[in-house]
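The other protein chains are all here in position, but one chain of the complex has been omitted.
A, B and C label the chains in the order they appear, each numbered from 1.
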Amino acid sequence: MNFASDNAAPVAPEIMAAIVRANEGGALAYGNDAWTQRVERRFAEIFERDVAVFLVPTGTAANALAIAHCALPWGAVLCHAEAHITTDECGAPEFFGGGIKLVGLPGDGAKISAGTLERALKERQWGGPHHVSPVVVSLSQATEAGTIYRPDELRELADLAHRHGLVLHMDGARFANALARMNASPAEATWRAGVDVLSFGATKGGALAAEAIVFFDPARGSGMQDRRKRGGHLISKHRFVAAQIEAFLADDLWLRLARHGNVMADRLGEGLEQAGFVPIWPIEANEVFVVLPQKIIGRLKSEGASFYDWSAGSLPKQVKMASDGSLVRLVASFATAQHEVDRFVTIASGRN
Amino acid sequence: MNFASDNAAPVAPEIMAAIVRANEGGALAYGNDAWTQRVERRFAEIFERDVAVFLVPTGTAANALAIAHCALPWGAVLCHAEAHITTDECGAPEFFGGGIKLVGLPGDGAKISAGTLERALKERQWGGPHHVSPVVVSLSQATEAGTIYRPDELRELADLAHRHGLVLHMDGARFANALARMNASPAEATWRAGVDVLSFGATKGGALAAEAIVFFDPARGSGMQDRRKRGGHLISKHRFVAAQIEAFLADDLWLRLARHGNVMADRLGEGLEQAGFVPIWPIEANEVFVVLPQKIIGRLKSEGASFYDWSAGSLPKQVKMASDGSLVRLVASFATAQHEVDRFVTIASGRN
Amino acid sequence: MNFASDNAAPVAPEIMAAIVRANEGGALAYGNDAWTQRVERRFAEIFERDVAVFLVPTGTAANALAIAHCALPWGAVLCHAEAHITTDECGAPEFFGGGIKLVGLPGDGAKISAGTLERALKERQWGGPHHVSPVVVSLSQATEAGTIYRPDELRELADLAHRHGLVLHMDGARFANALARMNASPAEATWRAGVDVLSFGATKGGALAAEAIVFFDPARGSGMQDRRKRGGHLISKHRFVAAQIEAFLADDLWLRLARHGNVMADRLGEGLEQAGFVPIWPIEANEVFVVLPQKIIGRLKSEGASFYDWSAGSLPKQVKMASDGSLVRLVASFATAQHEVDRFVTIASGRN
Partner (left out) sequence: MNFASDNAAPVAPEIMAAIVRANEGGALAYGNDAWTQRVERRFAEIFERDVAVFLVPTGTAANALAIAHCALPWGAVLCHAEAHITTDECGAPEFFGGGIKLVGLPGDGAKISAGTLERALKERQWGGPHHVSPVVVSLSQATEAGTIYRPDELRELADLAHRHGLVLHMDGARFANALARMNASPAEATWRAGVDVLSFGATKGGALAAEAIVFFDPARGSGMQDRRKRGGHLISKHRFVAAQIEAFLADDLWLRLARHGNVMADRLGEGLEQAGFVPIWPIEANEVFVVLPQKIIGRLKSEGASFYDWSAGSLPKQVKMASDGSLVRLVASFATAQHEVDRFVTIASGRN
């Protein structure tokens, strides 16, 4: 019953098979190989336009490199106060950006609303020489609360960002989960809705260690090969990173894997709700947030369930947490088995 | 006939098998897994002392993080003028080090002599507030010319460095090749000879993407986990990096693979010498540098050989290069087949 | 009627005279002069202990250099959300600190309470590898709201900071104004209350361009001369910066100048209160914050008064601002004349 993180999942068999298959003979290093070329073309197909693509081994690298590439050092990046980039990357964007500032905005369900963004742009002090200047809006898709931005929400935020000269970055560590939930194409969920640059996640979705930075305006990618190398993020035996992404993108594997995670999350959420534990936020990706009594948490853990507590500071104001309760995060993945979900629910329900 | 780079080689079968084996069930992310713990213990065994170990996906990351960790921002890193860290990493050490300065020293065969280091420390202007301060000596093992530092040479350089308060870093991207050539243990070739921190390379030696930063004084590693994360170099599904290193280190695989590369380089060098092309530097690791006539280069390439030209600027003064000649670098690896070597020599000899 | 900023004030005559006096003959550059030596001794006298002192030309330089010197790059600096360092220095601390993160805490009157600091240290996620680590608490003295920290408040905050291994930095751009208000010695208001490093301001207090970074533990200053030079903040004709500080500190000039500013602020506050405009925060230094009707603001400006609007976001919740009102900041300085204050009050009172 592993609900700790989709990073704790193994590698999807199709992807592992592709890695093994790529291991034949020599191939030029540093991306000058056939796998990388095919992946670049594949991204263009999937997003229905020319793109500039840069593969890197971690999501933190993808986010930090992408944001730094779009931000002057005196720039501010507006993101949700709970965004992974500002809470969980140990200052990577600040480091890669030469000391940029991340400005956390409020919002229920870890989402920024257009109204909140507008107020921040209007009411805060911005601009040189005394104040930093807003340069990037970064949205997590899916968010840290497992919610998602729909294309029309993205469009509204993007228009606002663009009107103020800002670049719209999407941290898509769980982009596949978000997309699988929507009735939208990859293009509709990104550049057609105004996203300028995407950290396309594959690792949480089933890869070993592979992420892609996708610039929807290829010209914006100029210089990124230098920035990536200089960050130590150009993998030498590059074919093995490309092979992961290639397999991930083949035959919609990425969406099938994501859909499974989402379905497991739904089942988990429904089971818990029936047991009286109503999920805090709508289950839109592969995560469930719920308040459980300490006693039940203890029982679950003793039965081998793994999951993390989550900061109660993110709870909506109207939610009153019982003194013996804790907010927990439950993450499903492509590898989550239905029987794990069912057993978790059974234990939580006190039925075992 | 792939002699372009050991980065162009595939993954050693034993290592690939270990990756596949690691893909069973869940495992906590970010290094909190059994593979990582075993690797840490294994390094301690191999080096016969407690060490602090940090795994990263690239050699550039290992070097840049290790050097930055030992250098104040106003520090200078003394290295050979042709060292990979100063010529081929796109400024990564400078970036990670907050603007440190790399000072290139001369030396035949890409090696720094103790005399050269001593003169640099004595005769250059060092120290605040106007001048940067020397803080790190970085040596490549094996060097960019395929030569190696013997323990007594290291000892002399280390003593000098330590007397001046400098840290001795070793860029061991080809440490296994160097060690396989020496009659010395890992400990003798590193900390017993005065090396303080080692970038332990595995990728060129046969791994997919795995390097280790090894601090021989574990206390020196304090804070490195933050620096690594912040650099985007903490792999989330960490067991797969650890599994590579574990397999690399098991049953002396690393040394066997390295020895094969060295033997192939020897055979290549001897063959070329017999054909009248004397290698420029002693073949001490897995690289051969030789001046070949353009005509022969053309023939080799047309027959499918891949290799790179090398800057003639590094040639010793006494070597006069014919106007129709080019200096080339030939790299053997664990995957180099004897028939590739022999065919290369045959073509170069004009015997086919 | 200049109430815009104490930076808009001229140079105090005594300080200008000292600059002119210093202009005789040659003097070694970069601080190797008699003026600098005397200033260093003077600081030790004033603070009743050995200190390490570094003079710089701007307050932003003093703050950014001091904070960077006490913070690892993955460090977090806890300060009030309205602190000058986080709102008005265009990201200088982030830049000098290699990408550190400034974390803004709430608090009435721009002050951080010990309770707030404690909650932040306890409840937020801190520590590697995923989260930044708290390393510095920075307090403004006087604060951005013109309030001050008393020695016992400092002591409480310092104890808390030190228990968590944090350094206590004080942004003393208006330290003289704060001190002049207290019944405390410089030592009592700083290191005896737990302050570790002080940005000692002189420019706003009457100098031309001179600030001092004061480390109360001199060992902590090691390396700062390099950092200062590397930041471009080592003034070559250093005697002229030292001469400013020397005059500032002679015969308690700094406190006399500050006291005058404070008295003028008091008078202004009292006059406005009698006119029905109650200052928002206690007047503890040389600044008055008050809500004025737009009509009166217009009249004041048309009569030649200069002052700035202030963000209403900083108002205490219980203060309801009339729709035609604006929060304004009025700054007195050593150069403020009583008749300016009186005329301002007269106009604001509608009596002219």
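Note that a contact is a pair of C-beta atoms (placed from the backbone, for glycine too) under 8 Å apart; a residue touches a chain by one contact, two chains touch by 3 or more.
Just so you know, these numbers come straight off a predicted model, no measurement behind them.
Within the set B:E24, B:E123 or B:D251, the residue that contacts the chain not displayed is B:E123. Residues of chain C in touch with the missing chain: 2, 4-5, 7-11, 13, 16, 19-20, 23-30, 56-62, 64-65, 89-92, 95-96, 203-204, 208-209, 226, 229-237, 240-241, 306, 335. One chain is missing from the display, and on chain A it is touched by residues 30, 72-74, 98-99, 128-130, 132-133, 223, 225-230, 234. Remark: the residues of chain B touching the chain excluded from display are 73-74, 87-91, 94-102, 123, 125, 128-132, 311, 313.
Rule of thumb we're sticking to: only the chains that are shown with their structure count from here on.
Centre to centre, using the average C-alpha position, chain A and chain B are separated by 35 Å. Computed centre separation for the pair chain B/chain C is 51 angstrom, with centres defined by C-alpha atoms. Among all residues of chain A, those that touch two or more other chains are 89-91, 95-96.
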